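The complex appears here minus one protein chain, its other protein chains still in place.
Up next, subunit A:
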Amino acid sequence: MPILEAQSLTKTFRRPDKASGFKGAVKHLMQRKYKNYTAVDGIDLSIEPGESVAYVGPNGAGKSTTVKLLTGILRPSEGTVRVMGRDPHTERIANAHDIGVLFGQRTQLWWDLPVEESLKLLKHMYGVSDADYKRRIEKFDELLDLGEFMPALARTLSLGQRMRADLACALIHDPKMVYLDEPTIGLDISVKDRLRAFLRELVNDGTTLLLTSHDLADIEEVCERIVVIDKGAIAYDGSIDRLKAHYITTKAVNLYLEGAADVPELAEKFPDYEWAAGEAPSEVTVTYESGRFTTAEVLGSLTAQLSPRDLSLSEPSIEDVIRRLYAGELTK
């Protein structure tokens, strides 16, 4: 049975339709006009216990709105959500016991108090026993180095520290279902790495995870399934591996030649591959269909006839696929 199920989930917002400037403001005051705009448009989503799902989409695609609908903050305009059998909006308090939520852009720490006080208050709210609290804090300290800033006032933390503390707040009650809305936003590489390692561990322990992010490395390292949303609707839903297998049909080799590369001449010589000039005059990129040729075949024929100074293989990137999905080039 799925832990989370959404059916034709829709959220429509009413936005004032106001012309700019003073004239527009006066006109709006006299005659109010509104425009409806649909942030989430008929989403069907089902998540099984233990799954780790990346929820991806360009800015304004409706990711955060979906998370707010799934966590019970917003009331759907249409459609239904069930999380562990409950409606998260009408049964908000019961639902809140079983979920953990992190909004990367909004802290849940009390701004003018030490981090420890915020965690202790949450301990009370979730009814966490002293023993569990102690054990979890120790674990967070080990994985996120929480101890160093537990006594610090939340407003004095760096962004990386704040995010780690917020993550501890979201997980202090060992929730079954965790929503992380952009947990790595604005963080440097080393903090991101730590956070990802922590999230992998969380998933390995059986926690169900829904993660939104613009950072595709978060997604590849933490999640198995990816849901791509665009203009409020789902553009792709499936495993990351299938996304790659399905949409990454070409591979590429970069060649570094002795002299300047003559792209038209090379294209004529090897008509089966696609040729493009590289960054330097002596560099050239060869793209080939991975279903037709093996990499060994391609490298064999190229090195035999061109004897390049050096070569490198381009890893197929999920980033390209998602970029193309956003651009509407690919369909389900």
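By our rule, a contact is a pair of C-beta atoms (placed from the backbone, for glycine too) under 8 Å apart; a residue touches a chain by one contact, two chains touch by 3 or more; residues count from 1.
Keep this in mind: contacts and distances are computed from a predicted model.
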Chain not displayed: protein name in its UniProt record ("Chemotaxis protein CheW", "Aldehyde dehydrogenase", "Na+/H+ antiporter subunit C" or "ABC-2 family transporter protein"):
"ABC-2 family transporter protein"
Missing-chain contact, candidates A:R32, A:R75 or A:R292, resolves to A:R75
Among A:L4, A:A61 or A:V101, single out the residue that touches the unshown chain.
A:V101
In the complete assembly, which of A:V26, A:M125 or A:A245 touches the absent chain?
A:M125
On subunit A, what residues meet the omitted chain?
13, 64, 68, 71-75, 92-94, 96-97, 99, 101, 103-108, 110, 112-113, 117, 120-122, 124-127, 181-182
